[in-house]
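The structure under discussion appears below in the form of structure tokens.
Missing here: one protein chain of the complex. Every other protein chain is in place.
Coming up: chain A.
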């Protein structure tokens, strides 16, 4: 008797640090169980077995920064029933999206002796700017718990239960005193999507926004607080412009304070 076919999983990488797909390998306790529940058809970081599509679920890490990758993501989409982006690069362009405000030709000259040998787009854009995306997992990196929840939900055919509230909510749930109110520490928690477990305030530092903007954030109100703490506008701009600089809510607020970074 043939066992029912397992869902076929593929993991893809675009411009990124590999950290989000590594999160899967860091699920030490669950890794073998996950591998039992799906057919890992393509996961070059972990396996030299590379099976052709179509795939039931594609996890996509990284942003689109070259003409070649702009073509490649179309192919990934065409072969995938569900396409899920994992992490800040794939969902918001990543740290490399800082180039979107600058002259990339100048950047090539800074880094490379022969900029003419380098093929790269002027922008770093999220996957959703190019193809339809079914789910997005935030974070730099993604949280392991969310990644496992997503895979479990997709395997069970239900909608993943992923928080859309703010980091503040997780901070309260964790019982951490508000670093912004109690200590005057600059914190992006009020405008940042939950998912990390509010780690930074628990370690006595402000949230630096690596999960990107929450739904309906109010960064203008937060900025007033941060300016009142004595942050200058350029520093405020940099605060919003890190790993999710190209997410509109963060990018626009940064632009309002520091138009020429």
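What we mean here is this: a contact is a pair of C-beta atoms (placed from the backbone, for glycine too) under 8 Å apart; a residue touches a chain by one contact, two chains touch by 3 or more; residues count from 1.
Everything that follows uses one rule, which is that contacts and distances are computed from a predicted model.
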Of the options "DNA-binding protein", "Lactose transport system permease protein LacF", "Dehydrogenase" or "Protein-export membrane protein SecF", which is the UniProt protein name for the chain that has been left out of view? "Dehydrogenase"
Which one, A:141, A:186, A:213 or A:251, makes contact with the chain that was left out? A:141
Please give every residue of chain A in contact with the chain that is not shown. 13-23, 25-26, 28-29, 31-32, 35, 40, 43-50, 65-66, 69, 94-96, 98-99, 102, 104, 106-108, 110-114, 117-118, 120, 124, 140-141, 144, 196, 199-200, 202-205, 208, 210, 235, 238, 242-243, 261
